[in-house]
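To start, the structure itself, in structure tokens.
All protein chains of the complex are present and in place, except for one that has been dropped.
On to subunit A.
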Amino acid sequence: MARIIVVTSGKGGVGKTTTSAAIAMGLAKRGHKTAVIDFDVGLRNLDLIMGCERRVVYDFVNVINGEANLNQALIRDKNCNQLYILPASQTRDKDALNLEGVGRVLEELSKDFKYIVCDSPAGIEKGAYLAMYYADDAFVVTNPEVSSVRDSDRMLGILASKSRRAELNMEPIKEYLLLSRYDSDRVESGEMLSLEDVQEILSLHLLGVIPESKSVLNASNSGIPVILDEKSDAGQAYADVVARYLGEKKPLRFIDSKKGFFRKLFGGK
């Protein structure tokens, strides 16, 4: 049986697709057969971030409608043979996905895969609902910014009441916090919510802090998940997230201000 992970946030632009691509690649690199599914029907982008946009023939909606089978639609990643991508459709029909069809596809994938990563669209509409409905674990991607924290909290309420696990009175979805676009210098100067501030409000199990990093844009420019950029801070932070998710103990990195030199100069701690 596969473990189904939803990468969600409520708010757009916080790094859901970047995170989905990175953690799916991280899990696959460690030898776990992983599928990553784009639930953003009409605005697919996971294929671009994964660098497989020119290899899309069939998509998620084709599989649900029986126009293609799963093996025809799944794209094997060019960097890792344990990783497969199921792209979203570009149809403008917002009812293209349905609960029963999504359930069928996930069940079929579960037979063959260890992890299934569902990249949720922004918002709390149907696509976001379907992405989280069957999940076992939720990675709540949050930026240290008021609207993102509020939307994450809203999403937590939805995860706790509208998911399959909630409806069947099963053990609830495990919710994890992934704080991204973290600028430790701005936190230090009191201009940005700190990890502690966000945790005080959301109180979630923290999987990691992803620093604001130029490497994320460079990675998406080239269509290579940032986790493969092993020299970059964001890449290393995502590698830590994957390790922690798999139960390893990793100390938090990239949360202290980079301006340590100046602090020393001016007699700070």
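Here, a contact is a pair of C-beta atoms (placed from the backbone, for glycine too) under 8 Å apart; a residue touches a chain by one contact, two chains touch by 3 or more; residues count from 1.
Definition applied: contacts and distances are computed from a predicted model.
A.B. asks: Can you pick, from "NADH-quinone oxidoreductase subunit H", "Cell division topological specificity factor", "Protocatechuate 3,4-dioxygenase subunit beta" or "Amino acid ABC transporter permease", the UniProt name of the chain not shown?
C.D. replies: "Cell division topological specificity factor"
A.B. asks: Tell me which residue among A:N69, A:Q90, A:S189 or A:S222 touches the hidden chain in the full complex.
C.D. replies: The single option touching the absent chain is A:S189.
A.B. asks: Which candidate, A:R30, A:K126, A:R150 or A:R164, sits in contact with the chain we can't see?
C.D. replies: Once the missing chain is taken into account, the touching residue is A:R150.
A.B. asks: Considering the whole complex, not just the chains shown, which residues of subunit A touch the missing one?
C.D. replies: Answer for subunit A: residues 145-146, 149-150, 153-154, 157, 161, 187, 189-194, 197, 200-201, 262-263, 266-268 touch the chain left out.
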